[in-house]
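A single protein chain has been removed from this complex, and every other one stays in its place.
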Amino acid sequence: MTRHNTIDASITPIGSLEVLSQVEVAKLKQAGENGLYELFRRCVLAILNTGSDSDNAKTILEAYPDFKIDIIQQDRGIRLNLFNAPADAFVDGEMITSTREMVFAALRDIVYAESERENFATELNSSSDITDYVFHFLRNAKMMYPGEAPRIVVCWGGHAIGKEEYKYTKNVGHELGIRGLDICTGCGPGAMKGPMKGATISHAKQRILNARYIGLTEPGIIAAEAPNPIVNELAILPDIEKRLEAFVRLGHGIIIFPGGAGTAEELLYLLGILLHPDNKDIPFPLVLTGPKSSEDYFKQLNDFIAKTLGYEAQQKYKIIVDDYAGAAREMTKGMMEVTEYRKKTNDAFHFNWRLTIDPIYQEPFDPTHENMAKLNLHKEAPIHELAANLRRAFSGIVTGNVKEQGLLAIEKYGPYEIHGDPDIMEPFDELLNSFVTQERMKLPGSKYIPCYRVIR
Amino acid sequence: MTRHNTIDASITPIGSLEVLSQVEVAKLKQAGENGLYELFRRCVLAILNTGSDSDNAKTILEAYPDFKIDIIQQDRGIRLNLFNAPADAFVDGEMITSTREMVFAALRDIVYAESERENFATELNSSSDITDYVFHFLRNAKMMYPGEAPRIVVCWGGHAIGKEEYKYTKNVGHELGIRGLDICTGCGPGAMKGPMKGATISHAKQRILNARYIGLTEPGIIAAEAPNPIVNELAILPDIEKRLEAFVRLGHGIIIFPGGAGTAEELLYLLGILLHPDNKDIPFPLVLTGPKSSEDYFKQLNDFIAKTLGYEAQQKYKIIVDDYAGAAREMTKGMMEVTEYRKKTNDAFHFNWRLTIDPIYQEPFDPTHENMAKLNLHKEAPIHELAANLRRAFSGIVTGNVKEQGLLAIEKYGPYEIHGDPDIMEPFDELLNSFVTQERMKLPGSKYIPCYRVIR
Amino acid sequence: MTRHNTIDASITPIGSLEVLSQVEVAKLKQAGENGLYELFRRCVLAILNTGSDSDNAKTILEAYPDFKIDIIQQDRGIRLNLFNAPADAFVDGEMITSTREMVFAALRDIVYAESERENFATELNSSSDITDYVFHFLRNAKMMYPGEAPRIVVCWGGHAIGKEEYKYTKNVGHELGIRGLDICTGCGPGAMKGPMKGATISHAKQRILNARYIGLTEPGIIAAEAPNPIVNELAILPDIEKRLEAFVRLGHGIIIFPGGAGTAEELLYLLGILLHPDNKDIPFPLVLTGPKSSEDYFKQLNDFIAKTLGYEAQQKYKIIVDDYAGAAREMTKGMMEVTEYRKKTNDAFHFNWRLTIDPIYQEPFDPTHENMAKLNLHKEAPIHELAANLRRAFSGIVTGNVKEQGLLAIEKYGPYEIHGDPDIMEPFDELLNSFVTQERMKLPGSKYIPCYRVIR
Partner (left out) sequence: MTRHNTIDASITPIGSLEVLSQVEVAKLKQAGENGLYELFRRCVLAILNTGSDSDNAKTILEAYPDFKIDIIQQDRGIRLNLFNAPADAFVDGEMITSTREMVFAALRDIVYAESERENFATELNSSSDITDYVFHFLRNAKMMYPGEAPRIVVCWGGHAIGKEEYKYTKNVGHELGIRGLDICTGCGPGAMKGPMKGATISHAKQRILNARYIGLTEPGIIAAEAPNPIVNELAILPDIEKRLEAFVRLGHGIIIFPGGAGTAEELLYLLGILLHPDNKDIPFPLVLTGPKSSEDYFKQLNDFIAKTLGYEAQQKYKIIVDDYAGAAREMTKGMMEVTEYRKKTNDAFHFNWRLTIDPIYQEPFDPTHENMAKLNLHKEAPIHELAANLRRAFSGIVTGNVKEQGLLAIEKYGPYEIHGDPDIMEPFDELLNSFVTQERMKLPGSKYIPCYRVIR
């Protein structure tokens, strides 16, 4: 089957867009046809490409230049007519159910973000405003089931991991699923797909019919990391920071698999939050795990944390190497503590209201050369601020490595300069070098030219 | 069991209020404690009085002067603490499930109406704005199930009917239920309760587990006509006109039992809409039915329609006397036509978008003496306008008969003067006289002093 | 609608007869057409007469002399063609779902009884054989749900009670249902129908969708006491003794409403079992209840028990007059004790295996003049044997009063002679006289001529 087979189709909604008022349909149509059309088209194309193995958003988008969506208004509601859509999303002419659900989830989220953008515009100033926004967003996506005991495990890790690591993520997913836990990832291939596949099989073994495979993504990443069709709940948050907050408020525990700068960014984001003094009593299971071959990787990461954030930060996670069942067991134990705690504090199971997230973790960080150079990587800073700045540094490197805006800026101004204490900068440099050596900065095969310079 | 046993209780939500953000809970608490508290308290008290036989709102409200609600904010969501609540709503200290659902439905609707009042404030100008409002309101109350075949029968009629008529409404409900049809009424006793009770039994016989017993009410009437606990979907629309529109857009057919001025108002409302030229091809089954003893009543009503709106209006309904199975069969036949039509025109099953409702049926009518005197009851008017004005005349009489504002106005200024063509006024007067004679204007036992004067 | 409207129809199974082998269908057809045809026809006719108010089996059977069933064998399974069936069982030509279920339940039970008759023939000697038979019978009827907490309340009482008593049974049913309890009766009108109707309404109020309305009957009584269509689980046990055992093994508690000799028989059956030494620690809630007007009735019954079975027997039940909520509360309390006990003793919730039933309560009693005269009504007998013989005496009187075989024997040989201790016979005579006076022996209106003579 070649990549470029296409098909025309006409689909009607499943889920929350089934009951729309005529005004809403008109708005959808208008929004979808004007300002938001490109965004919607791009998301839908990513979703329809779901089986594809490419991680290059540009390639995917260019592969279907004629793909087109018409939004049709009917008395009964809305209908989408698709032209030149990727044929793989269809079986004998009919769209796969999960794909159809996700197409309308995309429409739902884009329209919600747009309508809330107007409503909330002037209001998203405070930390609790942003948290409320995330809550409403997820509720609108029907992702909260009150009363359901905590069992959502977020899985983070590289999208371009090797075969052995991929297999390991499947095994962890299998072990999580067989213990009745659900999976939430950022969509895409690699460490985001493996756990879902593994859990699908073990949920079947345990006869669990209502298992959740949650995908949280954002418009900037969805094309490169398309949701796999096992995902049965998809939300497209409007930006990275809100997506990260959705992970930690919706999830009850987090597993981190090996990855590159992006995964380091996620780890620092989470450690930064957990190190906030207000959060110190809140149980939040965090397991770093991978196959035997990833042992050095985790040692290095652990060293880096020790040298930068210190002993206290190391207490927030547990590294488990080459023991997928052990990792899942640890997570199960953590879930029980979370459940206990939420009951005791009368907190909701479906949203982690108690977690304090400092505004520096909520505000978008724009990795310009200037902003990168201004980062304050000094040991005197409060630990959760240092973590925040380290996260930003990694975030900038991700941008410089793969995002269009970053690549252009590097081309123009040369590598980012990142300043800081030698005590911080040395381990920082080492860690990045090891990522380079292990080919985690770039897909295997291409030579990596660093987009940063560490100034000690 | 006396009426005045009370109980204290603490309840948490079922349904759509289970997942609230902290801001929302805070708003609910604030709204419920300040501006909307009295309204909420009044609605809850009506709901808790659900078993009571009184139709006197004042009596009920006065019977529980100490009844009080505290709205409590928790991390997990909202909680209501009730003090001195009517004991009949509880079984061994626990609130009946349906009652608990309805209490939170009331909160949901009051808060929705309030928040939309702000949003829509400037927008409810056009007819389609109002229709959209009604749609959103019902959707927020989760009353629309896309794809479900038409089967909602609205039952209108007097709340204070005699035993024989009540039994007949039960029989009709039984026959509707045994044919798989659902019941929607305006809540309250009499013709609104009978059909639900009958249908509950026959739905059980047909093993129908998802039967719907829909109650549509409004804050001004709920205290006098409390929802009976069979109601499993309750919406409290903000005013009479929106409630009437909800009936005709949500329902697929309507049955009218004997009643007084209020029932005449409803009949004229519906005829007025159905007589609109744009609606002439839209099937809308309308059956007037009652026991043998109500034959004269229907004859008179039919005569009145003939003399005022004429032959065409008579074609919009069918009178079936003393044949409850026949009435249900007629309705079943009508449902099939509605289904056919909606399919053919690709219209939604869950909301009657196609029906044109003239603004004169949507704008609130304020029955002051001046407005009553200005009513244009002349034959030259287009027929659906004449119907609108006749409806307003009956609406005013209802107000003058039983509503507080009306009683006070009559006391002060004397009876309303209603002007018009002798051709209209004569049958109008006759019909009203017959209502008086048949004791349909007031609960049996009290002498009726007319609140109107017909000027020919 | 007259009684004699008839209809022809063709129906296919719902439930356990949906999947039959060809041999089974052939056997069903053969059995249904030959030996068991009359029995089957009679049961089906009773079921189809479900709405009827007559309690005269003969009348019903004679009203439809042309009613006929053809059993049709298809590759897909079985089909019944009905000719000249009572029209009331149909709605617009289609049989009411519950009725259809019951028709096939009748077929299922008749065939099961027949096939087991052969298998078990030589084996039904011991008490535990009979208990096993009852268990298998009920399991074949799919009446046991393992793990469901005890909540089946058996309601006994007269089928021909007055309006006030009937309303009271409805109220008790309502109160049981609103507390989440299920209803099991012997089918038929009066005290067997009222509780189900009441509970249907209150189950709706509590949003209980899986409520059970169990009917246990036997071929000899079904025609006179047809199952009402609320019954959603019907079993036709092969004889009275097995039906009584099914009541006490399947039910978790029993309520007795006022009745005549039959009700007295049931009370003595149950007391006899509960007085068995092996059962003394087994909780079995038993409540006698009725409206104010039935107070004397219960006083007399209580007196009779005191004078015959004594103080100990009185401790087995509680009389609650004019307090339907209190009766239901008592039953709820009893259910909790039953649940506790079953858990503690690791006994099944779905079948009361622990209850010892003496063979004298399991063996059929044939009330010939000789057997009646031989009854041993002496105080020296062990108390549970005296109860057994008193039960037989009442059973004989029921036969002499209403069953064909009994009426003929009385005509031929004169009244039964019942011998015994004056200490027993005097209260026995008094009680029977009071039944006569209260017109509980015969439907009101006819003069009762005793079929017995008490010899002190």
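For the reader, a short list of remarks on this structure follows.
For clarity, chains are labelled A, B and C in written order, and residue numbers in each chain start from 1.
As a working rule, a contact is a pair of C-beta atoms (placed from the backbone, for glycine too) under 8 Å apart; a residue touches a chain by one contact, two chains touch by 3 or more.
No experiment lies behind these values; they were computed from the predicted model shown.
Within the whole complex, touches from the chain that is not shown fall on A, C. When the full complex is taken into account, the listed residue touching the unshown chain is A:S98, out of A:N49, A:S98, A:T263 or A:N279. Interface note: of C:D132, C:E385 or C:E439, the residue touching the hidden chain in the full complex is C:D132. Of C:T345, C:N371, C:Q405 or C:T437, it is C:T345 that touches the chain left out of the display.
The hidden chain makes contact, of the residues A:M144, A:I230 or A:I360, with A:I230.
When the full complex is taken into account, the listed residue touching the unshown chain is A:I178, out of A:I178, A:M335, A:L375 or A:V402. One chain is missing from the display, and on chain A it is touched by residues 91-92, 96-99, 101, 178-179, 197, 200-201, 204-207, 209, 213, 229-230, 232, 329, 332. What chain C contributes to its contact with the hidden chain is residues 18-19, 21-23, 74-77, 128, 132, 135-136, 139, 144, 146-147, 345-348, 350, 353-354.
Keep this in mind: only the chains that are shown with their structure count from here on.
Looking at which positions face the partner, chain B and chain C present mostly the same ones, since more than half of the interface numbers are shared. Farthest from chain C in terms of Cα centroid separation is A. The distance from the centre of chain A to the centre of chain B, each centre being the mean of the chain's C-alpha atoms, comes to 49 Å. Measuring from the averaged C-alpha position of chain A to that of chain C gives a distance of 64 Å. Looking at chain A, one finds that none of its residues touch two or more other chains.
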